[in-house]
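All protein chains of the complex are present and in place, except for one that has been dropped.
Note that the chains take the letters A and B in the order they are written out, and that residue 1 is the start of every chain.
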Amino acid sequence: MIQNNALTLHVEEITKDFVGLRALEDVTLSLHRGEILGLIGPNGSGKTTLINVITGFLKPTRGRVRVGDTDITGWPPHRIAHVGLARTFQTIKLFRGLTVLENVEVAAVSAGLSRPQARERALWALERVGATHLATIPAGALPYGEERRIEVARALASRPIFLFLDEPAAGLNEQESDTLLEMLTPLPRETGCGMLIVDHDMRLIMRLCHRLHVLNYGRTICEGTPNEVRHDKEVIAAYLGSGRRMLPC
Amino acid sequence: MNVLHDVLQFIINALSLGGLYALMALGLVIVYGILRLVNFAYGELVMVAGYTLLMLGAGPIPWLIVAVISIGMAVLTSLLLERVAFRPVRQASATTMLITSFAVSALLQNMAILFISPRAKAVTTPSFFTENFQVGDLLISKGNLASLVVSLVLLGLLTLFLRRTLLGIALRAAADDFVMTRLVGIRANQVIATAFAISGFLAGVVALFWIGRLGSVGPFVGSTPVLVAFVAAVVGGMESLTGAVIGGYLLGALTVGLQLMLPQSLLDYRQAFVFAIVLLVLLFRPQGLVRGTATAERV
Partner (left out) sequence: MHHLKSTSWWPTSLLLSGPLLVLALVVYLFGGEVLQRILIVLFINLTMVLGLQIFMGNSGVVSFAQIGFMGIGAYSSALFSMSPQAKAMALRNLYSFLVPVQVPFVVAVIIGGIMAALVAALVGYPLMRLSGAAAVIATFALLIIVHTVLINWSEVTNGPRTLFGLEAYTTLWVSVASGILFLILALWFKETRLGLQLRASREDEAAAASIGINIVWVRWIAFVLAAFVTGVAGALWAHFITSFSPLAFYLPQTFLIISMAIIGGSASVSGAVVGAVAVTAIFEGVRGIENAINISTVFPFTVSGLTEVCLSIAMILILILRPSGILGSRELPT
């Protein structure tokens, strides 16, 4: 793992083409340790594709991804994980046949810890997301709302320097979303990680994020603080066009 | 002159063997495309048709009618297996389905051992399977020629069926995206049953020519056809019907070619070479040498 507090993740002019479709075009952004960056945009604007490119699940057509001075473009996902990038998935991907504790433990041993250390780290991560009581349950038997928290705990257990959360609030009600907010807010300060979060829950995004990055049709249309983005004409137009409401009333 | 003769003979042999192999592969792929089931029991459909040939062939019924009944038996068996063994595990993982078909294959083989005989029995086949005729210098086996013609005709008919009939179109759609086909309201059971019926039909036709070549039928008569089908399907691309056909012809050419070119000391290892090629294709072109329409159209 790279140990450097001043480390920054740089995404430089990433373009990703699928057959007959440009999913991302010249997207550039950076993510610093200790900050929370919100990546938002209408459905199909390329948010998940960007996370997939950064974490190695897709190879970009053009552009680079760097962590500090290390160019990780095109590395396989498991190597990128060893650099200290962790993620969750939009469609929940838990190890359903393993217990909740094992789900989280395996992330810790894969980050290089011994079994006893990994046990300790896993228990910490479960406590952090408020799921200690679920430790011995098989992950396949979890209720939907709990699954996302276990994914976050799994990502945390690898002690990431950059954490990517893909729609962690999807399917949660307002109260559960508030709990999530309370859980996520102190994380960057406590663990020193930089966090990139994709979600459609604007209530959560606006209160959680320090900065926002807005995509539309694979292109950056706006960057800035939540307040700046909220009043940006192009952002409003994009959201109106998609029929989604940007602002919670 | 001699070279030209050799080349022509090679082409004729490769095409006729390839046609048979293409039919074998097609019967396997048509089910795989829809269910993602690698059906090990496909070879036993050939066996069932073969035993029907054996039992009725010696009697007074004309061979053509026996052949039709044999094909019918393969179709029925295929439908029966779908209903009894494969439908209950359809929702399970691909691995579970595959192992089920492995068990079904073992069951049928051993039923043949138990109730008929562990040994192969001679089948009376029409003489034209073993007769040759001469065109200039070329020696052409009538059986080979028939298998070439029949495979071409069947491939043509199958193509028409898949392109022109509603059920055929549904079948192709299901091979692309089974869930979607269900959503637009085509009955899954009917589509799957059709695929199994076609698979059984092809196995039956394969049996006529395969057993015609061998002259006998035993519990393991289906092993070679199913292996050939695996290889051709993998090489051609498991998800593409066209690929299966091309894979069949490629394998036919390869088999005849290795026979000609390998030195005698290595000829016994021919099977190892063929399967080494399978491994290489799986590793470097897992989608097969011919990219399936199914994969190409998907984003």
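List of remarks:
Simple rule for what comes next: a contact is a pair of C-beta atoms (placed from the backbone, for glycine too) under 8 Å apart; a residue touches a chain by one contact, two chains touch by 3 or more.
Keep in mind the model is a prediction, meaning the values are calculated, not measured.
Of the options A:37, A:94 or A:222, the residue whose C-beta touches the omitted chain is A:94.
Contact with the chain not shown here comes from a single listed residue; of B:55, B:85 or B:120, that residue is B:85.
Which of B:227, B:258 or B:289 touches the hidden chain is settled by the complete complex: it is B:227.
Across B:80, B:106 or B:122, the single residue that touches the chain missing here is B:106.
Remark: the residues of chain B touching the chain excluded from display are 32, 36, 38, 85, 88-89, 92-96, 98-100, 102-104, 106-107, 109-114, 117-118, 219, 223, 227, 230, 234, 238, 268-269, 271-272, 275-276, 278-279, 282-283, 286. Interface residues of chain A with the unshown chain, by the touch rule above, are 55-57, 76-79, 81-82, 86-87, 89, 93-98, 101-103, 105-107, 109-111, 114-116, 118-119, 123, 127, 132, 135-136, 154-155, 158.
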